[in-house]
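As structure tokens, the structure follows; a few thoughts come after it.
Of the protein chains in this complex, all but one are displayed in their positions.
And then subunit A:
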Amino acid sequence: MDFRKYLYGSALALVAASPALAQDTSVTIVLNEDLEVVEPCESSRSNIGRVLQQNIAETMVELNTANGSLMPRLAESWEAVDEDTWKFTLRDGVTFSDGSTLDAADVKHSYDRAISDQIICEIGAKFFGGMTLDFNVIDDLTFEVTSDPAQPILPLLMSTLTIVPSETPFEFMQMPVGTGAYVMTERNQGQSIVLERRDDYWGEAPEVTKATYLFRSDDAVRAAMVATGEADIVPQINEVDATNPATDFAYPNSETTYVRLDTSIAPLDDVRVRKALNMAVDREAFLGTLLPQDAVIATHMVPPSTLGVNPDLKPLAFDVDGARALLAEAKADGVPVDAEITMIARLGNFPNVTEISEALTQMWGDIGLSVNLRMTEVAEWVDLYSKPFAEDRGPSMVMAQHDNNRGDPVFSMYFKYACDGLQSGTCDEGLDQMIADATAATGEDRGPKWTEVFNKIHNDLVSDVFLFHMVGFSRVSERLDFTPTIATNSELQLSQIKFK
């Protein structure tokens, strides 16, 4: 009995000592893995972005993922000077957490770091490859950026560039400095990171005064931590743990699952075979079984909220007999439809990936194709997914997920469909030109040009087997007023968290 009293007493003491519960304006957030580095130029990695992006390190421009519009952040305004050049005006009176004042030289330095050979930042590699930007500093708060080739979406690109002071060395930061409303005050590697609100932030003070990030790789444990009151937000839980409607939210996570077809090798070089592959898949059967009911059947590489998406595109109807007829027709024309096709998928890519891959393989087997499933670890999968492809490869398909929450298809289409695209399984000169035209288009022309690209890929080339726009699940404490959105997959702005 004494032991029980001791335990209860200690449990109460533990609760009392817990900062998350003792202070109403503190929150505890549980992520599935520790941050390898706390470097703002790596913020495009989801686990790093959820801590650093806009909380510690801000961008010039902010993308409103709800409607695709751009909002001022550190840049007060921007305008196109000519086809190649954009002029930005910075907000006055913004200071970094180290006390220095934001000026145009900081922006130039942040870009130089992002593309530097000395550290190789993910933001530079992901968003600023294949172009050069020339910064012309006019005064402390004004500068022009000239791009080669022209970048009609340069302001959107600036929504990815996190700004650091010009004194930041060309090495990964151990204690990040930024203009955001929070500063990192504690880092215990593998365990926790603590952010505290700055008093000298340029904008409106957020309600959250302190955020503690914990790292737990087990899905069930993360979910349990909100249930026990140890944590307030878990951005990523497993669907099977999302059982409490009061705390658990499904949200579109901007990932699109598809099967990339290598159209350069027979029999996948025949459009009838590619159509048959699409018609053999009973997409509806996956929803509510192997995938969450909220997942959406995809007809594009990008989420439905992206510029230029054509809502009228429909997937080829599930039709086993029709698919068999197409294969028979192709075979009669000498297409080797009996050749073994390798289906490559990545272990642990998303929940039930193995079962879904097996089901797809079975569906393709049902129409008479010989498909061999090969599940690989991530490293091998990346090698097989990206060019240069092996010279002696046979016909193959790769199941992949693609994430584009930036609102514009330009971040996807060249890489996935151009002849020189790193993960492109197709090569069509006409499509290359259409992608180039859409990439260069501005204003109201841009959306329709991307629509033409989507139509060609879906209707004429049938380059992929599109599957689903995926959903993620979050758990949020009932004491918070916060609803996860498509942005939660890559960032978690503390300023958007309110208390009930």
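Note that in this section contacts are C-beta pairs under 8 Å (C-beta built on N, C-alpha and C of every residue); 3 or more make two chains touch, one makes a residue touch a chain; residues count from 1.
The rule is short, and it goes like this: contacts and distances are computed from a predicted model.
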Chain not displayed: protein name in its UniProt record ("Acyl carrier protein", "Peptide/nickel transport system permease protein", "Amino acid ABC transporter membrane protein 1 (PAAT family)" or "Aspartate carbamoyltransferase")
"Peptide/nickel transport system permease protein"
Which one touches the absent chain: A:64, A:77, A:101 or A:191?
A:191
Per the whole complex, from A:82, A:377, A:460 or A:478 the residue touching the absent chain is A:377
Residue among A:64, A:217 or A:372 touching the omitted chain
A:217
Touching the hidden chain in the full complex, which residues of subunit A are there? Just list them.
7-8, 10-11, 14, 17, 34, 36-37, 39, 44, 117-120, 122, 124-126, 129-130, 171-172, 189-191, 214-218, 220-221, 224-225, 227-228, 230, 377-380, 382-383, 385-387, 411, 415, 422-423
